[in-house]
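Removed: one protein chain of the complex. Kept in place: all other protein chains.
Right after this comes chain A.
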Amino acid sequence: MMFRPRGKRSFPLWTGWVAWRIIDSMPHDHHDHDHAHAVLPPDPALRVKAIETILTQKGLIDPAALDEIIDTYENRIGPKNGALVVARAWTDPEFRAALLDDATSVVAELGFYGRQGEHITAVENTPEQHNMVVCTLCSCYPWPLLGIPPSWYKSDAYRARAVREPRKVLAEFGVALPEGTKVRVWDSTAEMRYLVIPMRPEGTEGLSEEDLIPWVTRDSMVGTGLPGRPE
């Protein structure tokens, strides 16, 4: 299978999302001629609602907390956090050394800690070694630095093939490495997650940390991409 590394989608995802949320929460004047009744969510959505209702009734969960968690990961936490860390590592040798020594503490000092960021290791790309991250078990990922993983990271194809044929997978992402560069694949776990520090692109010598942040792509911090000039 080919990945869709650029994240292009061929189906209208947001229509369902918006429709469900609105119908679920408040009256509105949207006209849909196919439905006399509210649009029925798919079966798994009904099961999730059922679990939520049961656990709320038992006092085990707070529905407002769920909204807060969703808002956090949809709007507030994402790869821009990781990009700041990488740009700083490129411009500040002391920071870089500290990051490679103890990434968990260093990124925590920047405020990037919490869920799934308890133990983070930074691995640096060099001309000799390119690093690439996978979770063969499920989808462990450094949420505080990169947000929620993209679909391809969670797919069977990536999880199985990243270890077996990393160069082929990298080629599908458009990453061609010199023959002499070794590829090292890091398998994340619930206990340890990885951030790839890509090599600073040539021609960026005069740029500041702030200028460099947009060069750092999400995929470059997973090792399936390289940093590049912002569009």
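Here is the rule we use: a residue touches a chain if its C-beta (ideal position, glycine included) is under 8 Å from a C-beta of that chain, and two chains touch if they have at least 3 such contacts; residues count from 1.
Operating definition for what follows: contacts and distances are computed from a predicted model.
Here one chain is missing from view; checked against "Acyl-CoA dehydrogenase", "2-oxoglutarate ferredoxin oxidoreductase subunit alpha", "ABC transporter permease subunit" or "Nitrile hydratase accessory protein", UniProt names that protein "Nitrile hydratase accessory protein". Checked against the full complex, the candidates A:R88, A:K154 or A:R167 give a single residue touching the omitted chain, namely A:K154. The residue touching the chain not shown here, chosen from A:R47, A:K168 or A:K182, is A:R47.
Interface with the hidden chain, as seen from chain A, comprises residues 1, 6-9, 13-14, 16-17, 20-21, 23-30, 32, 35-55, 58, 60-62, 65-67, 69-70, 73-74, 78-80, 83, 115-116, 137-140, 147-158, 189-191, 214, 216-219, 225, 228, 230-231.
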